[in-house]
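One protein chain omitted, others in place.
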Amino acid sequence: MELGKLSKLFFSVIGGMSVLSGILALILINIAVLTGINVIMDDLYFSLMWMTFMLGIIAVFPKSSRSFGMRGLLLGIYLFVFISVTFIVGWWIYPFP
Amino acid sequence: MDPYEQFIQKAKKESKEMDEHSEKKTFKAIRTSKWKLILTTVIVILLIVPTCFMLTIFYYAFGTKSTTLMDITSQTQYITEPNITLEELQFDMDFSLFSMKLDFIQYKQIGKEIYPVKEYETSFLLNNLMDKKIDSKLEKTYPKYPTQTNPWLVHPKNQYEFNSANEWWILEGLPDETVVEAYISLNELTDVEQVQKLFENVDVTWATVYTGLEEKNESAEGIVSPIGYPVGRDTTNWSPFKDSVSHEQTFLEILEFLAPYEQIATDVSSHKNLALQKRIEYVKQHGFQTYAVVVTGPKAEVEKLQQNEIVRLMKLGEVKLWNWVN
Partner (left out) sequence: MDLEQIFESHMNDIYRYLFSLTQHHAQTEDLLQETFIKAHITLLAKPIHDIRPWLFKVAYYSYIDSIRKQKWIVVTNEINQIDERTPEQFVVEQDSYRQLLKLLNELKDIERQAILLCDVHECTYEQVAEILTMNINTVKSHVARGRKKLRKLLLREE
C-alpha cells in the first residue's frame, strides 16, 4: 500500500476510535443516570473522555478523517462539559459536606 | 449543430468516461454515508439522557433550588408534626431525570432519649411532590387523615374523639419504670413558659400555637390541623431552632419562609391545609398563645399532671423503658 493511503487509513482508524470511545462514555452516562448506579466517577469514564478528546484532535487535522475527528472532538467537549456540570453544579445543589 | 452544442456533447461524453473510475469511490461514499448516518443517530439518541440530566441539575441549581426544597420539607416537619426532630446526616438526596428524591428520618424525644420513629421517602418531579412513602415505627399512630375533631391536641372549645379518662387509666396501669410521651390539652390559652413552670418535672417538647382557627380546625380552604414548635434548647446542628433566642420568633420566621411555597409545604406535611397567610396575620396581631403541648417524662410524673387544674385532656403517645437520667 502506498504511503498516502496508509496514513489516510491510520487517521480514519484514529477518528473512528475517538468516536467509538465517545459513544462508550455516553453509554456509561446513560446507564448511570437511568439505573442510578454511579459508574461515572470511575476511571473508565475519564480515560474514555480523554481518549475521545485526544484522538479527536489528532483526527481533525487531516482532511480525510475530519468528519470523524470533528464528531470525536465535539463528543469529547460534551463529555467534559457533562462531567464539569455534574461535579461543580452537582456539588453545589447537594447540601451536605 | 452549432459548435457550442458539439462542444457540450463531447464534454458530456468524456465526462461519462470518468464514471468507471469513480464508481468504486461512489459506492464507498454511499456505504460511508449510511454508516455516518447510523453513527450520528446513535450519538443523538445517547445524548438525550445526559442532556436531560444536565438540565435537571441546572433546574435544581438555578430554578427551584434543591436546598430550598429540603428546607421546606424539613421545616414543615418541625411545625406540623408534634414532638419531631430531624438530623442532617439522616437526609439523603438523589437526582434523576427531572426529579429528585429526598429521604430522611424523623426522631422523637421519649423520656430523655431520642428515638428514630419514621422514615420518609419523598420524590419530587421538578418542584412537585409526586410520591411520599412513610415507614413508621410508632406504636401509637396519629390519625392519618385529619378531620376537624380527630387531632390529639385539642383547643379548649373544640371537640375531640378519644376517651381521655381511658388514657389516664392506661397510664396508671403502666409500670413505674417507663417513660411516656403524652399529648396534653389545656383548659385555657396560656403561654409556654407558664406551662413549663407548671409542669416542672417533665419535659415539654412541643407546643401548639393558637392561630385563630383551632376552635373548629377550619379555615376558608377547609380542614386545618394544629401547628406549633419545639420547646426547649435544641442543639442539633440541623435544626432551625438551634440556638434561637426566641422559638416563637423562629416559628413565625418559618411560617413566613414557607408562605411562598405553601403548596409544596402542604404536600409534604400530613395536613390538608396550612392556611399560612391567615395564621401569620393572626399570630402577628395576637401574639403566641398555646392551648396544648406534648410532654415526656417518667410515667409517675406525667400521671401527677392530672391533678393540675389547667389540664383538660390527655392522650398517651409512645411508651419506652426507663431512661430518665440527666
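Going by the order they are written in, the chains are A and B; count residues from 1 in each one.
Here is the rule we use: a residue touches a chain if its C-beta (ideal position, glycine included) is under 8 Å from a C-beta of that chain, and two chains touch if they have at least 3 such contacts.
Computed from a prediction, not measured in an experiment: that's the story for all the values here.
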Item to check | Positions on subunit B where the hidden chain makes contact | outcome: 2-4, 7-8, 10-12, 14-19, 21-23, 25-30, 32-34, 36-37, 40
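As a convention for this text, only the chains that are shown with their structure count from here on.
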Checklist entry - Just how far, in Å, is the C-alpha centre of subunit B from the one of subunit A? => result 40
Item to check | Partner subunit B, residues of subunit A touching it in the complex | outcome: 19, 22-23, 26-27, 29-30, 33-34, 36, 67, 71, 75, 78, 81-82, 85-86, 89-90, 92-96
Checklist outcome for this item: Touching subunit A in the complex, subunit B uses residues 36, 39-40, 42-43, 46-47, 49-50, 53-54, 57-58, 60-61, 65-67, 70, 88-89, 91, 93-97
